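Pasting a structure below so you can have a look.
A single protein chain has been omitted from the complex, and every remaining protein chain is retained in its original position.
For chain A:
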Amino acid sequence: MEKMTRVSGTVSGCTMFCHLDAPANAISVCRDATQVVVAGRNIFKIYGLEEDGFVERLNLRVGRKPSLNFSCADVMWHQMEENLLATAATNGAVVTWNLARPCRNKQEQLFTEHKRTVNKVCFHPTEVNMLLSGSQDGFMKCFDLRKKESVSTFSGQSESVRDVQFSIKDYFTFAASFENGNVQLWDIRRPDRYERMFTAHTGPVFCCDWHPEDRGWLATGGRDKMVKVWDMSTNRVKEIYCVQTIASVARVKWRPERRYHLATCSMMVDHNIYVWDVRRPFIPFATFEEHKDVTTGIVWRHQHDPYFLLSGSKDSTLYQHMFKDASRPVDRANPEGLCFGLFGDLAFAAKESLMSAPQSVGDVGRKTYPGGDRRYPIFFFKKPDVTEQFAQVSSALSVFESEAGSSVGMDWFINTAQSYLLSGKPFAELCEHNAQVAKRLNRPQESTTWTMLRIMFSEPANPSLSSNHNLNKSGNLPLVNSVAFDHKTFTFTLFLAARKSLQTVYEDVFLCAENEETEGSEGQAEYLFGDAELDDDDLYSMEHDNQAEEPEYLLPQEAFPLRHEIMDHPSAPEPVQEKPESPHVSGSEAESTCLTPMESFSLISVSQLLFSPHLPPKFFCPIVKEMLCYYAEQGDVQMAVSVLIVLGDRIRKEIDELTQEHWYMSYIDLLQRFELWNVSNEVIKLSTCGAIMCLNQTSTTLHINCSNCKRPMSNKGWICDRCHQCASVCAVCHHVVKGLFVWCQGCSHGGHLEHVMEWLKQSKHCPAGCGHLCEYT
């Protein structure tokens, strides 16, 4: 406790580094955390840790030609004797150094008992004179620093020793890790055999580290890229945690004051230092990414301070890392996944601690909305749990389905695609059908559009009659094409129609008009549509004048005197002549523009009389085009394409090819995503764009056999290039088949469809007499 308080007062500094002359192999700090020793093949120096940098204090590598004893694989600073250091030399020597020696050469003792590189030296944590070494030669030796030779030798009977570590709590115990994957526990009093042994890793175990507090915990790291934490306190050694790192683990060091944290570095590929929380073995808690080459030595600066980490590297630098400067991979990680599904559903994954909020809140969040007022918004919100820890993280994945009928969903798309009729019936019927479909699917806007299209583009039944000004009186003629209006107003209202879905009224108007006309009533009808912008609820007020018996057309305001001329020149009605540039003769236009502001009314008049049947459809084209573009812009290419197909030549030339192609492509793409292959095929067939039509022909291959020699036909024609006979002879009538040729894929014989069908009624065998039981699919 006393120590800790002192620590927080004394250890301070920042992230800093210094260049070394040579790559470092190992580093070690003295007990009071003020100095660090760096050892390597060509370096052996002591640096002072100042507030703002490293200061070289001592170069232990002395002499003109330093002996191999200076070539260090490992170094350790004695934790009790602050002048005492030990190094493991690559030549097999174990050397101790006494900084208190007055001469330049600080070498104190030299043990040359190991035959090969010594990988590790370790002072006993409490016994001042005890030193342990582990070597490539497979032996561990225990030295008493007061004696010239080792006091005991431990033979692992395994392969090379990679690490030896005295237990911090058990006076007599040390752990050794081996290149063959084993870890052994020894009692220093019993050099004859190990106390326990277990296989910790596949491949070499490069390092091990006892937990500073939990006496039974040993962390091991291996070439198999794993760090494992073992509980040694039980009879059977138990693996309690396993962390998978990205590269082989060269060093492992428990983090002071943090029970579950440990730092690792790798021996190749990866230059970073990772700090893991063993409870969360997948993602590092923190990383230090400063080194440019392999990190060879890591050590926590003070045994009670978790914020300072020192590291040496092959890149010849010595770093002090501050924990606050570490990068946190979790910060970069996306805690949420989100995906808009095909059907308007949403997959949303988020941290569990956030998702599973207090139960009641979560439940409310889920249940109230979907069932509640539709006006209320969707919202997926879970209250965060502030007690969440780094270690305990999991995610919940929810799929939110769009509610039926909402625009987020795509049900409408599928239903519409399947129900629309695009061909095979007269135009008006197609429109009517599609209008009904849209209506049924609760899409009034589209429904009205179809209805309007029908009205606008339907061909009059008998054009010759249309110039007959007695038309309206004859009563039983189909009179459809009869919408007259002020151009601007109509455009305006049409757009309102497109945008505001108030079409039921509109539709009624037209239906009404049409019914009337077909019923044979006198048909002069005039409709006044309320200005939509002025009245939201009742956009169109309609006045229906059924009184006028004469063909003469009268407006309530007597505003259109010119229209009387229609009676005088029935073959060339005025408004028609003016269209489409200016739909009104000047006088009436003036009048109507006057009227609109005055009465707050726009005018649409419907009268069969005013139009010749030939021109109006053309007149609508720009508007329809704009409407289609509008739909497309809203993402409803379905509508755009369907209308395009149904209208066919009526509109096709108005819209440039590429736009059409784009619409088609988009629509076909969507259809295929929804696996609506039939609809997609129909659309492709009905399209008028070359690029679209050829979609059906690509990637279709027919493999055919000659019906005579039964070998595959290679050339394009119907003459087999092997037997030189025409392959497409009908097996029934023996004539060459022109047109539909059907053949059995088993025996290659076939013929005219009707002949083969006829034949198959009598016999199941091939009509060619080859004896094959033909199957036609």
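Please note the rule applied: a residue touches a chain if its C-beta (ideal position, glycine included) is under 8 Å from a C-beta of that chain, and two chains touch if they have at least 3 such contacts; residues count from 1.
Simple rule for what comes next: contacts and distances are computed from a predicted model.
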{"item": "Protein name, per the UniProt record, of whichever chain is missing from view (\"Protein SEC13 homolog\", \"Mediator of RNA polymerase II transcription subunit 22\", \"Cns1/TTC4 wheel domain-containing protein\" or \"Prefoldin subunit 6\")", "value": "\"Protein SEC13 homolog\""}
{"item": "Residue among A:240, A:330, A:421 or A:753 that touches the chain left out of view", "value": "A:330"}
{"item": "Hidden partner chain, touching residue among A:57, A:169, A:351 or A:765", "value": "A:351"}
{"item": "From A:48, A:63 or A:341, residue that would touch the chain that is not displayed", "value": "A:341"}
{"item": "Contact with the hidden chain (one of A:633, A:758 or A:775)", "value": "A:633"}
{"item": "Absent-chain interface as seen on chain A, which is shown", "value": "225, 244-246, 280, 282-283, 285, 306-307, 323-324, 328-351, 354-355, 361, 364-366, 368-370, 374-384, 386-390, 393-403, 406-408, 410, 445, 499-502, 536-537, 631-637, 640, 656-659, 662-663, 665-666, 670, 673-675, 691"}
